[in-house]
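Right, one structure below, let's go through it.
Omission of a single protein chain aside, the complex is shown with its protein chains in their original locations.
Per-chain numbering from 1; labels A and B assigned in written order.
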Amino acid sequence: MKFTLEQLAVRCEGEIVGSHSISLDGVANLDIADSDKISLYSDKKYAADLRNTRAGAVITTPSLAEDYSGNKLVVANPLLALARILTAYGAENLGRKATAEISDHAVIAFGVKLGKDITIGANAVIGTNAVLGDQVCIGPGAVIGENACIGAFSRIDANVTIYDGCQLGRRCHVSAGTVIGSDGFGFAEIVDGDQSEWVAIPQVAGVIIGDDVSIGSNTSIDRGSLEDTVIADDVIIDNLVQIAHNVSIGRHTAIAGCAGIAGSARIGENCKIGGRASILGHIDICDGVTVYADSYVTKSITSPGIYSAALPAMPIKQWHKLVARIRRG
Amino acid sequence: MKFTLEQLAVRCEGEIVGSHSISLDGVANLDIADSDKISLYSDKKYAADLRNTRAGAVITTPSLAEDYSGNKLVVANPLLALARILTAYGAENLGRKATAEISDHAVIAFGVKLGKDITIGANAVIGTNAVLGDQVCIGPGAVIGENACIGAFSRIDANVTIYDGCQLGRRCHVSAGTVIGSDGFGFAEIVDGDQSEWVAIPQVAGVIIGDDVSIGSNTSIDRGSLEDTVIADDVIIDNLVQIAHNVSIGRHTAIAGCAGIAGSARIGENCKIGGRASILGHIDICDGVTVYADSYVTKSITSPGIYSAALPAMPIKQWHKLVARIRRG
Partner (left out) sequence: MKFTLEQLAVRCEGEIVGSHSISLDGVANLDIADSDKISLYSDKKYAADLRNTRAGAVITTPSLAEDYSGNKLVVANPLLALARILTAYGAENLGRKATAEISDHAVIAFGVKLGKDITIGANAVIGTNAVLGDQVCIGPGAVIGENACIGAFSRIDANVTIYDGCQLGRRCHVSAGTVIGSDGFGFAEIVDGDQSEWVAIPQVAGVIIGDDVSIGSNTSIDRGSLEDTVIADDVIIDNLVQIAHNVSIGRHTAIAGCAGIAGSARIGENCKIGGRASILGHIDICDGVTVYADSYVTKSITSPGIYSAALPAMPIKQWHKLVARIRRG
């Protein structure tokens, strides 16, 4: 795929200095780029690479533009421009090659439906009747359950586990070690005289994930008990996040690292849940709510806005005095 | 295995409407059940499936019972009834088939002892002299260490790691991505003039897990340093939980998602540890203690009851005022 610098400038609202018509077929770092590639120069520390680069054009900022006399695309936010240009060139990302090859060491069960140009890494396991859309990329050691369905252009990284029947939309990204579709924490407590016993409630529903969802590493998303766990389009979730069973998360909501959403909570659209925030189960958070990091939401929220309850750390003596005063009343 | 509806009714204290003697050999969803299966109808949204079902009998509630004219088992808690009936039919769970097959792509070391009807998924690795009891089910990509021992009917899901020498009892369930037996966080700080250095203390003890223990996904349970880490029978642990070295957890205790138990803490029987609760190391929690979510226990607890210290989030202006007031005293 080729674009002129003019065409790329339109996508990222940049200003061209130099040739508008130069044809470029991809992105590469300054030190390895050929004349048909565009590169990024957004930090002085790459000045030496810049001096020696053979790139056809360079994305840069107004303040750095004078360091370079070749073709350049000057933008306010060079990373955003890079992101949009990479998107223009397709699913490929720097350093993450979708080779469109299926490793001889992958194990693919009967009945699997594979789209075009699929990449599957060594020792990945694809279960019976799973469906992988076009250009899906499955990392080494990932396990895709029976009847699971991964939409086109999605990338599932190494050692991810997706349980049976879970569905992901198009252009999703799931980082390494994440688990989707494990059983929810649902147990009935059976009291029998003096002794009680936990009986697992079967978790018979699934996980439905929309398009353009990004999920970090070592995150856990449980399957529903009777109702599916649902993650809408364009949701972004960081590392080590807990999403319990039956949770529903609305479009374009962002959830930062180590956050925890308890069972059957419903989070609206366009919310921002801070790092390590906790949301109690069975409550509703309306659209447009921001919960600050380290805060604990215990009741439904019905008005958009910012919510918090995190005490900032202070020197230990000051803290001990404050605790004593609080306790005294 | 076959049961009459009468036999199933006894197990879940239900009331039969229709044939007591119909013979049933398993559980299936309404839409795919044949006449020798029992199905669940616990929500109006499955009414269309109910109308077309060929199931031999249906588990339902008093309020939904009139929707169906066939054989039915009417119970107060249909999920609990389903759980008990599934248990009656053995280790098999909806959608999780124990095929009793060992994949050609599993790697099984010398000296491994296998019980009857074992299932081992593709690319699982079973270490030298490990012991797997009858009907154990090991998921794809799971790694079972040397001399580890997994009791009968236990299910270890995909990409789980169980280190050398760890022991699990019967009927345990470990969800994907969980690690059992990693080294505890034990280091001696060696001061040498101006510079200090960490030296790892060998973690030479193991992890002993009882019967009927359920562990969620991406949870970490460390091995002991000199004394084993011990999880008693019927303990249930959710996702992303940290259990440090030398911890001991008593029978029938439940630990919710993202909780953390620091090294050498001892938790009694019948406790309930809420989501994201933290328990400091080297303290004792007696039997029958409930710690609410997001609370931090810093001292031993010697009386049963409920303990908490989690401030609920509030609108940011209100919170800022409150913090200012607390600080002023």
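Everything below uses one rule, namely that a residue touches a chain if its C-beta (ideal position, glycine included) is under 8 Å from a C-beta of that chain, and two chains touch if they have at least 3 such contacts.
Remember, it's a predicted structure, so these values are computed and weren't measured experimentally.
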Candidate in contact with the missing chain, chosen from B:Ala65, B:Leu280 or B:Ile316: B:Leu280
Contact residue for the chain not shown (choose from B:Gly111, B:Pro202 or B:Pro315): B:Pro202
Option from B:Ala65, B:Val125 or B:Cys286 whose C-beta touches the chain left out: B:Val125
Residue numbers in chain B that touch the chain omitted from display: 107, 123, 125, 127, 141, 143, 145-146, 159, 161, 163-165, 177-179, 182-183, 185-188, 190, 195-202, 204, 218-220, 222, 225-226, 240, 242, 244, 258, 260, 262, 276-278, 280, 291-292, 295-299, 303, 305-309, 311, 322, 325-326
Where the missing chain touches chain A, by residue: 29, 40, 42-43, 77, 79-80, 82-84, 86-87, 93-96, 103, 105, 121-123, 139-141, 157-159, 173, 175-177, 212, 214, 216-218, 234, 236, 238-240, 252, 254, 256-258, 270, 275-276, 293-294, 310-316, 319, 323, 326-327, 329
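Basically, only the chains that are shown with their structure count from here on.
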Rounded Å distance between chain A and chain B, as computed from the means of their C-alpha atoms: 27
